[in-house]
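First the structure, which I've put down as structure tokens, then a few questions once you've had a look.
Complex shown without one protein chain; remaining protein chains in place.
Now for subunit A:
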Amino acid sequence: MSTMDRIVVAGASLGGLRTAEQLRRAKFAGEIVVVGDEPHMPYNRPPLSKEVLAGKAGFDSVAFRPKAAAGDVVWRLGSAVASADLAGRTLTLADGESLSYDGLVVATGLRPRRLDVPGPVGGRHTVRTLDDARALQGALRPGARVVVVGAGFIGCEVAATARGLGAEVTVVEPTPLPLVRALGEVLARALLERHRAQGVRFALGRTVSRFTGTDERVTGLVLDDESRVRADVVVEAVGSLPNVEWLEGNGLDLSDGLLCDEQLRAVGAPGGVVGVGDVARFPNARYDAVARRVEHWSVPGDSAKHAARTLVGAEQEAFAPLPSFWSDQYEYRVQSFGAPGLGAGDVRVLEGDPAGDVLVGYHDGGGRLVGVVALGGAAVVARAAAYRGELSSISAGSAGSAGSAGSSDFSVMQGALS
């Protein structure tokens, strides 16, 4: 690879920040420019549907604290990358300026998918950015009729938070159970029961046909069975679309995010282009050769480290992170380790009981444990973590040997002992 004077990172969120930091750790001494379309420095998104939306944490609490080693990174905020000429190693920003690079990091993440049905648009929200969360929080008043469309993680969290704020909440979801695709039936039912116990109503197996309202403001929804739901506020949580349009015209596979190889290099691009975080579709060598996008908070950090090393030309094994994910709904946590999706055909309760704290195991065709998910309080979440050793020992083709996380000697300990 030729010498690298400047690396440009497109996308100034978790993935972009971590890549900039990891480039410094990997001893890249050239210039690093991070270009982001949001006006904010990188901030943490998970609290936007949880503590921050609930008003329990301030909007300023979500800002990341960049490491001192990345203190000389140039931040170009409030400016989108409009297009890229990979052969010419040049980006064009929305304001018309062009920016040349020797290395390019694609970390432009996702944006919410919107419902494409007729009706007014006012009063319809999504939750991806700080500004989205601010706008929604202002609308979540006690007694407000809130309809959440989509019972994925973000939809379920928003429903729980809105309920906690005293809103009347209805969730509309096309599948028969919330979160069933991600977690399987046992946990999907357990979560449905918990939401119902809190007073959330569900319209399951239903889709939205149109919005009704006056003066461009939504006041209700009509579902596919012609039933009607009144609404002061609608939250659309119906999945996401990768932000890849700016890469078009370069011969890349952008069919579902940016296709990357096992070193996170963009497939079909000249050298020096890598993908990081939610936007990247990559194979996980731990499991198989199938490239997938993974919308877990752990991925931007893990992929940033790997991609930074790829860019500086370090020798390393194929990318093989252990996926992990959590979600908070009411006082319950969902904590996942491994790849439950690859074990959806053989789901067993490992510990506890779905009516209380429960730990569920997901097994592949050979009966091997490939993922665990805990639902409940801190103790069962810690039990899930105890399986991490076993899940980490899985690698493609290995028979998978069990082993639990070893404990180490602690000379000084402190923390929440009470």
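Just so it is clear, a contact is a pair of C-beta atoms (placed from the backbone, for glycine too) under 8 Å apart; a residue touches a chain by one contact, two chains touch by 3 or more; residues count from 1.
What we mean here is this: contacts and distances are computed from a predicted model.
Visitor: Between "Fumarate reductase iron-sulfur subunit", "Putative ATP-dependent transporter SufC", "Ferredoxin" or "NADH dehydrogenase", which matches the UniProt record of the unshown chain?
Guide: "Ferredoxin"
Visitor: Hey, which of A:P46, A:G123 or A:P174 is the one touching the hidden chain?
Guide: Residue touching the absent chain, from the options given: A:P46.
Visitor: Return the single residue from A:N243, A:N284 or A:S324 that touches the missing chain.
Guide: Once the missing chain is taken into account, the touching residue is A:S324.
Visitor: Check each of A:R18, A:R128 or A:R265 against the chain that is not shown and name the one that touches it.
Guide: From the options A:R18, A:R128 or A:R265, the contact with the absent chain belongs to A:R18.
Visitor: So that we can see where the missing chain sits, which residues of subunit A does it touch?
Guide: These residues touch the chain not displayed: 18, 21, 25, 44, 46, 64-65, 67, 297-298, 301, 324, 326, 333, 335, 377-379, 381-382, 385, 388, 405-408, 410-417.
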